[in-house]
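All protein chains but one are shown in place.
In order of appearance the chains are A, B and C, and numbering begins at 1 in each one.
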Amino acid sequence: MPSNAAYDRMFRTALLIRRVEEKIIEIYPADKIQSPVHLSIGQEAVSVGLCEALERQDLIFGTYRSHALYIACGGDLTQMFAELMGRIGGVSKGKAGSMHLTYPARGFMGSSAVVASHLPHAVGSALAAKLRGTNQVALCVFGDGSLEEGVAHETFNFAALRALPVLFVCENNTLAVHTSIRDRQAFSIQKMAELYGIPYARIDAGYDFMEVQRVAASCAASIRAGGGPQFLEIATYRAKEHVGTGEDFGFGYRDRAAYDAWCAKDPLITDQASVAAMIDAIDAEIAAAVVAAEASPAPGLDELLTDVI
Amino acid sequence: MPSNAAYDRMFRTALLIRRVEEKIIEIYPADKIQSPVHLSIGQEAVSVGLCEALERQDLIFGTYRSHALYIACGGDLTQMFAELMGRIGGVSKGKAGSMHLTYPARGFMGSSAVVASHLPHAVGSALAAKLRGTNQVALCVFGDGSLEEGVAHETFNFAALRALPVLFVCENNTLAVHTSIRDRQAFSIQKMAELYGIPYARIDAGYDFMEVQRVAASCAASIRAGGGPQFLEIATYRAKEHVGTGEDFGFGYRDRAAYDAWCAKDPLITDQASVAAMIDAIDAEIAAAVVAAEASPAPGLDELLTDVI
Amino acid sequence: MTSATPEIVSYANALLETMDGALGASPNTVILGQGADDFKGIFGSTTGLAVKYGKDRVSDMPLMEEGMTGIAVGLALNGVYPILTHIRSDFVLLSANQIINLIAKYKYMFGGLFELPMLIRTVVGRSWGQGAQHSQSLQSLFAHIPGLTVIAPSSAQTVLDTYPYLTSTFRGPVISFEHRMLYSLDFEVDRTPLANPLAPRLIRSGSDLTIVATSIMVLEAKRAARWLEEHAGITCDVIDLHCLTNIDPTLILTSLKKTGRLVVADTSWPAFGTAAEVCRLVVQADPTLLKAPVRSLGMAPAPCPTAKALEDLYYPNLGTVVDAAASLVRGRADHGVPLPAEKTMSDIYKKFRGPF
Partner (left out) sequence: MTSATPEIVSYANALLETMDGALGASPNTVILGQGADDFKGIFGSTTGLAVKYGKDRVSDMPLMEEGMTGIAVGLALNGVYPILTHIRSDFVLLSANQIINLIAKYKYMFGGLFELPMLIRTVVGRSWGQGAQHSQSLQSLFAHIPGLTVIAPSSAQTVLDTYPYLTSTFRGPVISFEHRMLYSLDFEVDRTPLANPLAPRLIRSGSDLTIVATSIMVLEAKRAARWLEEHAGITCDVIDLHCLTNIDPTLILTSLKKTGRLVVADTSWPAFGTAAEVCRLVVQADPTLLKAPVRSLGMAPAPCPTAKALEDLYYPNLGTVVDAAASLVRGRADHGVPLPAEKTMSDIYKKFRGPF
């Protein structure tokens, strides 16, 4: 049962993610981060609840929009900022950048900027888990757009056929770049999961990390008990433009009202008491990470051709 | 309403297909046809009923297993044998062979040996039909194996989203090469069609060309009336090995009993009166086509580099 | 002609103009691509066209690269000319099967019964930390395959020369690699039609060295040639290869007869790439034309790193071209020709946008 301690812990992580991204927004104009950023603001609770539901041996796969997942799984902040800034102290020596965050020490095994391409990776790691009897669950987090790609169909079919230990999580923010899900999908996500006989659950309150944790934990327990794959659709909201640090309500493809409605329910906005209790320590931690990251040098010519083969 | 004349006409076409393929079996050992052949024996009624339900402006797309479709749509026999034998008189000058039959004069727009790769072709031609207002239906015939490929998902989704005039027909012989559909698909074909909201019908009596014609005609009518795509699953039986001219009941992956049961229902076997009435003329027609095909020369060096760009 | 100020058009506007022209010229031409109809309009190359021609003809798409490309086949078979867009050429790999197994083969495989006129536009990312999966320049993969026509337009001029010809006259499938960094640059253009828009172009003449270049490397080659002439009196022939398939080597061979020295500057990896193919064409014709080792400039033999510091080392630039050229002409690495100070092309083009 999640306790108050659990609430506080998850709240803190969610706030940490938000403040990290707000720091990114702050420093971006100074060109300290010279690469595209896909912000998770509005979607933090999903990653937080999911990672809280995992065990240490579990494996995680994400997309180009994985700042939240990185932090939620326990990724080091200095290594993250260094990575975003293209420094040698980055988790991947600066070669990965924002779109390819990863943190193998906590099971985060990669994030891909090719939509849906990581779905079979999660399933393959689950197949390995089953073959080797490791008791691992593979967590695969993807956007609603992933479901249109053919590989999603291939992957779900295979995971179901072999009853593999994988938790599929669709972060449904109803958008792929600027296109609404209505104009992209003739199918319902629930029915798609059910097509393969994959048990499906939906969370409408995607801002509620406690709820995400609770449902995800029960999915993970069922998977670990040998029940095969599970599918979790989580409604969420992308606050910023698809890529970059700005807002984009003025371009006619979506509505500010929906954003305001979402904010009205977001604990990171409504629970100002918790914010007040935590924000200073968090901001200090972030500031220290930025300083440490900036102290790390850029990778040099000696790194250009290492790790190719 | 199908009349006796319709029965006779379709029976004749089905028998023609069977006898053509039996002729192929007969001449294959002499190496007159130097390329892989994927025989339709057992599956003839599907193509016959489908083509009977089409109108002249309609377009057809098939697989490497399309001898039946070629003949059913009205393809010229001499050009077919010449094509199989690699002669210049072949419908595609011998460059296509058995796996890539086509007959644009009757709307047969191509057949591909890459499983499922023709599904989007049919849908694209249907999109063109809709854009240009041509009143065409696109017929797309594929095996059960096609449904596993990612592109099937992409294609069905798009056809449904845009309500395109396409008739998807799955020839379900329950096999992909030697693998049973049970070991390949965690989903039901009906549910897959329904996932996209594509109206679905199933024909169990895939040997019954009258039934195939009747159901396909009603699908085509609904499509032509602007109702969007339709999906037809037709149970059928592949009598011969996956590729080649032999039988393969001795290899443990399938059962002769099912074959015998199928034969007991196949009009081409049960209706011996019709067979007797038609076979001689058909065989004469085939023999003449083989002779004419053999009289056609092989393509020469002048053909090697034509039609590349 | 003589006194008129030359017309200036940006790469993005040249694209937009030709897209507009193609849609305007035939009701049976369509554009399909993720975001083709949105306010960003494929980096400005389709902006406003969905409003002008309707969303049926300038059509947003779900995420379905393989399916979308197969749909283009069906469109072409049934009388519609499709233009596909991919905002990164990397994504075109998801449709490699349709392009290589189907599109490249449809005409030949069926003995000439069908043609598949179509244009697949793909944008090559570079700079600003695009990283390994958003930066590839995959022209060589497709140029290897008979049946395809592959182009890499280096300027607004070549876009205006070539796209109207492709969409109105040419009957085969074409893949175009448009370089993202070119989009915002301005070019002088001349509207005189060309006899063969797919031929290579000699865009600068000299006598010491031949530089064969593609895409944005054509700009770098031109700038390098100017630098070399100004700082060392070295003069170069610069050839814009433009179309990578069925290359007529005459222009290159004629140039080499004069210069005897060759640098190939392409946007991708040299191995099994444009540099390799140009070398093959030369030595199959006459290896004795080469008086010195050939230099090939392209991306370093690694995936593209995201860090700016590594990205700057990863790509060839003005300095690399000048250095390679000077050491070839002078016959030694310590050639004494001063090198330009600029470290990275992207920084330059952010400040200087032309006209070129």
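To be clear about the criterion, a residue touches a chain if its C-beta (ideal position, glycine included) is under 8 Å from a C-beta of that chain, and two chains touch if they have at least 3 such contacts.
Note that the structure is a prediction, hence the values are computed from the model and not measured.
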{"item": "Chains shown that the absent chain touches, full complex", "value": "A, B, C"}
{"item": "Full-complex contact with the absent chain, from A:L84, A:A126 or A:A235", "value": "A:A126"}
{"item": "From C:A50, C:L94 or C:L198, residue that would touch the chain that is not displayed", "value": "C:L94"}
{"item": "Selected from C:P6, C:P146 or C:G331 as touching the chain missing from the view", "value": "C:P146"}
{"item": "Chain not shown: contacting residue from B:K95, B:R162 or B:R214", "value": "B:K95"}
{"item": "Absent chain, residues of chain A that touch it", "value": "59, 61, 90-96, 100, 102, 104, 109-110, 112, 114, 117-129, 131-132, 134, 136, 138, 150-151, 154-155, 157-158, 161, 306-309"}
{"item": "Chain not shown, touching residues in chain B", "value": "33-36, 86-87, 90, 93-100, 112-116, 145-146, 148-150, 176-179, 183-185, 251-253, 298-301, 303-305, 308"}
{"item": "Chain C residues that touch the omitted chain in the full complex", "value": "66, 90, 93-94, 96-97, 100-101, 104-105, 108-109, 131-133, 136, 140-141, 143-147, 244-245, 262, 268-277, 279-280, 282-288, 290-296, 301-303, 305"}
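Heads up, the rule we're going with is that only the chains that are shown with their structure count from here on.
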{"item": "Geometric centre distance via CA averages, chain C-chain B, whole Å", "value": "42"}
{"item": "Mean-CA-position distance for chain B and chain A (Å)", "value": "46"}
{"item": "Touching two or more other chains - residues of chain B", "value": "150-151, 154, 157-158, 161"}
{"item": "Shared-contact residues (touching 2 or more other chains) in chain C", "value": "62, 64, 66-67"}
